[in-house]
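Other chains dropped; remaining ones untouched in position.
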Amino acid sequence: MKMVTVIIQPKRLDSVREGLSEIGVTGITATEVKGFGRQKGHTELYRGAEFVVEFLPKVKLEIAITDERVEQVIETIIACCKVNGGAIGDGKIFVSSLEQVIRIRTGESGPDAV
Amino acid sequence: MENQLFELQYAIDTFYFLVMGALVMWMAAGFSMLEAGLVRSKNTAEILTKNIGLFAIACTMYMLYGYDLMYGGGVLLNGISGEGETYSNASDFYFQVVFVATAMSIVSGAVAERMKLFTFFLFAVIFTVFIYPLEGSWTWGGQEVFGLFDLADYGFYDFAGSGIVHMAGASAALAGVLVLGPRKGKYDKKGNSKPMLGANLPLATLGTFILWMGWFGFNGGSVLAMASKESADAVAMVFVNTNAAAAGGVIAALLLAKTWFGKADLTMALNGALAGLVAITAGPDTPSALAATLIGSVGGIIVVFSIVILDRKLKIDDPVGAISVHGVVGLWGLLAVPLTNSDVGFAGQLIGAATIFVWVFGASLALWFALKAIMGIRVSANEEDSGVDISECGMEAYPEFVTK
């Protein structure tokens, strides 16, 4: 099993969720995060003083998935997030390995629990 | 002795005007909080800036020329330094100037979350120096409409401004919304309306209570006199009816929401209160308290239907419901007057309403289009995505709170 972690623009959340639902992903955990990357932050103003907000609001999605579906999940995410040829800040996908997954309610574990 | 009596009467009426005016001024805070609570957090600082800015502009422009145009008070108020006949002229100006700000406040909510701030401010300049005062000169000012006809001849009656102030503001707002279009993402490809939640309902509720309180000044002050038994009774009855109508609006809107949607929708309760207030404003002097409650209740029912229809059927995107509350219900307010005031007829009310609407809507539409051509009316799609707080004001309203 793998954990696919992806950082996206907040405005893409709905379309990614729908895209993943359509391909049968049944579990997603989303977190509000702040991202520091190539996309530079914006300038704000406070009582006449400018300052740069370095961290931009992003959403992190974590999707635990069986190995064979990783490819499909990644493609779906890219399809939903790369709009109009892609723009800076579209996000990044990280894949790592999961040793165990357990559904608390039933005690199921392994791929069944995903 | 005579003279001393007169001085006291003069003092009472002036004092009354000033207190009522201060209550109306307070409505500016009410609109600010209401609107700030009903927009999304990323557009909150901008709407606050808009509200304090428009209030300042309205006060200044009306002083420079608007008051003169509407009531002949003299350019730059040069006529007000002298004493008035039964109260201080300055107190009359003070009371009137906060009305023009109210009319302008109605616009700001409807065009929220997507309009360029300085385009809005420029509109405010013209609206408060010209569009509103000219309309006001035909109604409260007693002038003929473009020298053609006199609304008084048709018996048009609008006690405190359901039409003259509220529907006028809503007409300008409607024109703005039509030129501006809905917020990005408000309607999906199939045309379904997507709710965009107000970020801070306690603030919106506070705003509603402030407006409710301020409305006692708005309607109560419109009796224009206090210092006699007759006028004291009139002012007191206006207070009672204003309160009764607001209460009726809340109850009706809540019950309708509960029946229709299954839940006691707070935003509808707030709109219901305001609708009750707008509904009674054209004639708070004649109904009994029970009749006022009913007039307000009908307002509360109308506003719920109107908001849903505008939003879902007509696809008119009005983030705070200003067009429904002040426009649709404002019209109801005008039409409700003949029900309890036998001196007033439906025809006259309709002619008055049409005159106000045609002028304010038409002139505003032209002005919005002109501003669009000259300086643009809408922020860029990207700016709208990140919120106008950053693009227009450079700052966030709640910089520390993590938002969804």
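To keep things simple, chains are lettered A and B as they appear, and every chain counts its residues starting from 1.
Operating definition for what follows: a contact is a pair of C-beta atoms (placed from the backbone, for glycine too) under 8 Å apart; a residue touches a chain by one contact, two chains touch by 3 or more.
Model, not experiment: these values are computed from the prediction.
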One of each shown, but what's the true copy count per label in the complex?
A x3, B x3
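Operating definition for what follows: only the chains that are shown with their structure count from here on.
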Between chain B and chain A, distance of the C-alpha-averaged centres to the nearest whole Å
45
Help me check something: in the complex, which residues belonging to chain B touch chain A?
385-386, 390, 393-396, 399, 402-404
Of all residues in chain A, which touch chain B in the complex?
11, 32, 42-46, 50, 57
